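To start, the structure under review is shown below, and the notes come after it.
Removed: one protein chain of the complex. Kept in place: all other protein chains.
This part shows chain A:
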Amino acid sequence: MYISHLWERQCLCCCVNSVSLSIPLPHSLSVSGIIAKELSSLEQEIQELRASGTTLSSEPEFEMADIMYFCRRGVESIVDDEVTKRFSAQELESWNLLTRSNFNARHISLRLSVLWGLGLFIRYSFLLPLRVTLAASGIGLLVVLTTIVGFIPSGWTYLSEKIHLMSYRICVRSLTAIITYHNSENKPKNGGICVANHTTPIDVIILANDGCYSMVGQIHGGLIGVVQRAMVKSSPHIWFERSEVKDRHLVAERLSNHVADKTKHPILIFPEGTCINNTSVMMFKKGSFEIGCTVYPVAIKYDPRFGDAFWNSSKFGMVNYLLRMMSSWAIVCSVWYLPPMSREEGEDAVQFANRVKAAIATQGGLVDLLWDGGLKRGKVKNTFKEEQQKLYSKSSINATGWPLK
């Protein structure tokens, strides 16, 4: 099993090296969208409308043509918007022989079909069983060994680290994840918080493969719960009961206590709060940035050509998702450890969070969005519409000096 895995890894490494892992451009500069969007602001456009207007007064209040700005913007967002496409798998320029990536039912030639059939055979009869076995052994070992180590009173830190690392390495092999770590000198240290962009639960395994972290999360039932309870016996992970999750004060307190203890590993947090499809970074929740310790940003970028890692939780359950992962060609990704950041004088938590987010987006070649990942499931707040209305009122109608209400 070990030898066949080595061969597989070498083959895939050759493939990866021969096609360079290019970092895609941010969407606003690329022309792969459906339309070319105007990037002018509301003020600019209103000015232009005024210039071609018919009123003779020097300070026009309102033009009937103003409606056209909102109209065009609205229709542009119907054709192509920045948010909704982040919650489904990224479309590829060329097909990677996986049926799941074939979005537009494009015509497939006979030769391509044969290749696809061959690929299907290899993936499902050879790669998948191999990987499932590996994964099972990895998780099984993790549970058993961490429980055993939990009984040993002293000297457990060293052993538990080794056990965690070993288990994660087996899991990584089981997914055939080919990971390139950059700038390892910036690896997160004890007493800090590591933040990263979130694409899939596999992000945890990708990062834990290279270092020890304390996880934060809600404790689940079932198999995941068993794993969680075993893990916490040998290493101080932070698991919350479902009822405790809503209590922001409690969460902050436990996190602060953890980082204050320098013997404990850095906490791993995904501030987006939900999985995004790895083309952009969405709003970071400010909770982890209020604690006041050093933040170690990490950017994770997956190469979609070998397998799409994004977990679309509204479409697939966890088991279905893992099977799809294990029957892809490989999970190829790059991890960049960015230099540590701390909150500066006069900067509040939200500004700090945005600064970290911008750094991660730039490094990973992702689009930096202000939109909340929670829009996957929830509605947008009315305050944003009110802001638009205020902006319009100020830039066009209020020119005559009537006081704003």
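Assorted remarks:
Please note the rule applied: a residue touches a chain if its C-beta (ideal position, glycine included) is under 8 Å from a C-beta of that chain, and two chains touch if they have at least 3 such contacts; residues count from 1.
Everything below uses one rule, namely that contacts and distances are computed from a predicted model.
Set against the options "Monocarboxylate transporter 13", "EIF-2B GDP-GTP exchange factor subunit epsilon", "Calcineurin like EF-hand protein 1" or "TMM80 protein", the UniProt name belonging to the omitted chain is "Calcineurin like EF-hand protein 1".
Annotation: of A:116, A:181 or A:371, A:371 touches the absent chain (contact as defined above).
Note that of A:183, A:257, A:342 or A:389, the residue touching the chain absent from this view is A:389.
Of the listed residues A:75, A:144, A:260 or A:358, the one in contact with the hidden chain in the full complex is A:75. The set of chain A residues touching the chain not shown comprises 31, 33-36, 45, 48-49, 52-55, 61-62, 64-85, 88, 103-105, 371, 375, 379-380, 384-390, 392-394, 397-398, 402, 404-405.
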